[in-house]
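Heads up, one of the protein chains got dropped from this complex, but the rest are sitting where they should.
Per-chain residue numbering starts at 1, and chain names A, B and C are given in the order in which the chains are listed.
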Amino acid sequence: MVGCCSPRVMIIITEPGATPEQIENIVARVHEFGLEAEVSREGARVVVGVAGAERMAREKPLAAMPGVEAVVAATKPYKLAAREARGESSTVDICGLSIGGDSAVALICGPCSVESREQMLSIARTLKDSGARMLRGGAFKPRTSPYSFQGLREEGLRFLAEARNETGLPVITEVMDPRDLPIVERYADCLQIGSRNMHNFSLLREVGRSHLPVLLKRGFGATINEFILSAEYILKEGNTNLLLCERGIRTFETLTRYTLDLSAVPILKAKTHLPVVVDPTHAVGLRDFIPQMAIASVAAGADAIMLEVHESPACAKSDGDQALLPEVFARLVPRLRAVANAVGRDL
Amino acid sequence: MVGCCSPRVMIIITEPGATPEQIENIVARVHEFGLEAEVSREGARVVVGVAGAERMAREKPLAAMPGVEAVVAATKPYKLAAREARGESSTVDICGLSIGGDSAVALICGPCSVESREQMLSIARTLKDSGARMLRGGAFKPRTSPYSFQGLREEGLRFLAEARNETGLPVITEVMDPRDLPIVERYADCLQIGSRNMHNFSLLREVGRSHLPVLLKRGFGATINEFILSAEYILKEGNTNLLLCERGIRTFETLTRYTLDLSAVPILKAKTHLPVVVDPTHAVGLRDFIPQMAIASVAAGADAIMLEVHESPACAKSDGDQALLPEVFARLVPRLRAVANAVGRDL
Amino acid sequence: MVGCCSPRVMIIITEPGATPEQIENIVARVHEFGLEAEVSREGARVVVGVAGAERMAREKPLAAMPGVEAVVAATKPYKLAAREARGESSTVDICGLSIGGDSAVALICGPCSVESREQMLSIARTLKDSGARMLRGGAFKPRTSPYSFQGLREEGLRFLAEARNETGLPVITEVMDPRDLPIVERYADCLQIGSRNMHNFSLLREVGRSHLPVLLKRGFGATINEFILSAEYILKEGNTNLLLCERGIRTFETLTRYTLDLSAVPILKAKTHLPVVVDPTHAVGLRDFIPQMAIASVAAGADAIMLEVHESPACAKSDGDQALLPEVFARLVPRLRAVANAVGRDL
Partner (left out) sequence: MVGCCSPRVMIIITEPGATPEQIENIVARVHEFGLEAEVSREGARVVVGVAGAERMAREKPLAAMPGVEAVVAATKPYKLAAREARGESSTVDICGLSIGGDSAVALICGPCSVESREQMLSIARTLKDSGARMLRGGAFKPRTSPYSFQGLREEGLRFLAEARNETGLPVITEVMDPRDLPIVERYADCLQIGSRNMHNFSLLREVGRSHLPVLLKRGFGATINEFILSAEYILKEGNTNLLLCERGIRTFETLTRYTLDLSAVPILKAKTHLPVVVDPTHAVGLRDFIPQMAIASVAAGADAIMLEVHESPACAKSDGDQALLPEVFARLVPRLRAVANAVGRDL
């Protein structure tokens, strides 16, 4: 038995009708696990406080035991990502561009896919002039169909790097396979983990060991808690230059491609210390409504906005339906800045 | 057969392997319905243009016929709600308060339930001083459990009316049953149809015949298209003083009570001419994150924001977890105004 | 303070860092509500047992108080529907047809809408010959669009009654409005509450006072717990002849109209004593896959299966895409019977 001041790692609440034998069994099991238990009575129920090594307690399937109604974890499942782990907000530095904390809201823009050298150089110059601070472009593309364009791979990375060298904009690109990481690291300034790989734990561990910052997109079928736990995989390997990116979740609504969950922005900022990016392009999927949702994202507290911009959306090799024209983007920037200023941020 | 200039109400596309018999049957069926058909060939497929009375065409289950791959409606399923029906945005006048179009963004505030005369008078005065323009409060409460507080009914309506008389703020309250409508109309300035009744078509028709404006909340399991069709039920009866209200949809995310679908705001404003209200309180359900989502709602283009405010949330008879304190609301108003101004609106 | 043997109605668990003042405030609030509290310490947390009138405890927003982490209800929110309320399974008698308990699995069939006298008489005879035990048909139709066929109303009820008189099959039909109840009661043998009205609490109360049995469909956006609470509304008014009907929930999958949640069948049968019906027609919405899902529903433990059957689906006034042809239904019956027998039931 443990005194009432030992730190509890878990509290077990029994069913109203739990028998004395069931309660004895629960306590015996807790002891078997090398943990301590203190029993107190709450009327028809019994409350068992469990103390000991937390990891041990988490692994044990106490909820499955007869007589157990609920097991309440005494601590959060994530630690390194939790706001309390740092107190203040983190900022991430990408080649001199600071994202998070009180930094200016950053615009991360570019085409869905890198398609050619000319395309990248041209769009990079245009975007820089309009106010973008980072350049995006996919060289390795996760495509639902094996028959869709899969990306230019290393050639695409080279075009990206060339655009960076010419404009000074740092570049971000997706990595899909741990084996591609060395080559991506050679060209990119920031690694992107796509929504479909948020649960690819091998890949998360691998980018957790990279020297490059990482932008982790929320899985479109993942809860906010699961999203933070995937971030924890990266942080646990030592990489703390981490950005979280909300990009829409899957719901029954079919007018939009996904449903942008903007509530995730203030929640992620309250529960973690990490900067939060919003990608309205993939969430909404309909070009006409993306500017308004970019504006709402800034108002919701996003630290950066990721937007697809393409000089000729009708010719894009992927996702042409949702890319903004450069002139639409250029007209959007002052509107984003006005809202950023209204909520006390620069842009 | 119909000439190629007759207005089509529907286009039928056959399967690649549709047989001549199947195509003949499709055409025969179209004729049976008193509609006209023109057949053209698109390679392996046949396209059948259907002309005639639209309602007739909609009712007919042509998609069920052998050989049919798809039936594309030539027109939208809603007419009166469609933006094209008016061209410009509608504004709704509620006792002199104008919502929609270029009007100032309006704040509609109050407790979830009317609980007492003192409560309503006190909160009404406080809210008016802080900048609210309309007072909300439930007298008839739709509660998931029959054992929960069901509202003060007519007594609650009287308290609401008294608060209106004292402060001049128009009042909005929910009506749940067609039989309660006459009594609610006696006291209220605006009728609310709750999320759980968005598909209660009898009730929609009934408020469609009322002289009072109506705020229609989106069903938490309803698509945007279904939402607009429910609005159409009300408009069809002649009541054009109609506000649409996004209040969160049900998704797999459990941290928030519902998922606020802010994308619905620009979409509803593009597809319909009706003013759009956002209720972040019920969507988010967590007091700490509601102010941020109210701000984002204004940025997304909402014409009004509905917020629960309670002087003593811990004592509220319903939904205490999510009501804002009056002082929190008072501090929120200038932040909402700053964002409204940044997007070119007053508040 | 309350002794440890007083029956608890609620257990409050504080946050690890709750201050003594917060705990005092929580206890003070519990006392204000006329409830009793007993405080015990669980390491960094405090557990407050609350005793007193349950309804009182439920209404109180204790979870909103500073320092509170979780409030665990000591009892289920529903009572009359709970299995423990009866111990054994209920059976519902509809004009001599028994559904639930060990009764044979019943087939409830018919067209979506009543369209004509001839249609109903003809389909009723055919269905009876094939093994159907109850006849369905809509006279009041809840349609998403106000421009769709809304039903024959009283004329439709008359055709239904005539079909019942001729075949002896009891008839079930939907009621959408409390004001229509008297006329529906005059003709029908069982009342149906549709999915869109599961949260229409006025209507639930009204059919709770009817002498006729009720089939309550699950809202397509409703959880199982909410479904049981809607049943509780009906039971609370005294009508215990109640059938629960799973008919699909709304998910991101778009190939099927809804997603049939067959897990709800064993769960509803474990948590409540009420018979459970499955309607695969509306859930799947694709004629080809309905027979297989009807078979799976019987295997999952359904007490009755509701199926749309239409002699000429391509001419149906509503939902023609999903109705089975009578000959398809006739061939399905022995397959359903074989599976019913395999799980120990007649059909």
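The working rule: a residue touches a chain if its C-beta (ideal position, glycine included) is under 8 Å from a C-beta of that chain, and two chains touch if they have at least 3 such contacts.
For clarity, every value in this text was computed on a predicted model and none was experimentally measured.
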item: Among the chains presented, those that the missing one touches; value: A, B, C
item: Per the touch definition above, residue among C:89, C:225, C:240 or C:312 touching the missing chain; value: C:225
item: Absent-chain contact - pick from C:102, C:129, C:166 or C:253; value: C:253
item: Per the touch definition above, residue among C:116, C:165 or C:292 touching the missing chain; value: C:292
item: Omitted-chain contact residue, chosen from A:156, A:213 or A:313; value: A:313
item: Which of A:187, A:233 or A:289 contacts the chain that the document leaves out; value: A:233
item: Footprint left on chain C by the chain that the document does not show; value: 221, 223-225, 249, 251-256, 259-263, 265-267, 270, 283-284, 286, 288-289, 292-293, 295-301, 335, 338-339, 341-343
item: Footprint left on chain B by the chain that the document does not show; value: 4-8, 11, 13, 16, 38, 40-45, 47, 49, 51, 69-70, 72, 74-75, 250-252, 254
item: Contact set of chain A toward the excluded chain (per top definition); value: 29, 55, 58-65, 77-78, 142-149, 176-180, 196-197, 199-202, 219-222, 226, 229-230, 232-233, 236, 250, 287, 313-321
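Here, only the chains that are shown with their structure count from here on.
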item: Interchain centroid distance [CA atoms averaged], chain A/chain C, Å; value: 39
item: Centre-of-Cα separation between chain B and chain A, whole angstrom; value: 32
item: CA centroid of chain B to CA centroid of chain C, Å; value: 26
item: Chain B residues counted as touching two or more neighbouring chains; value: 221
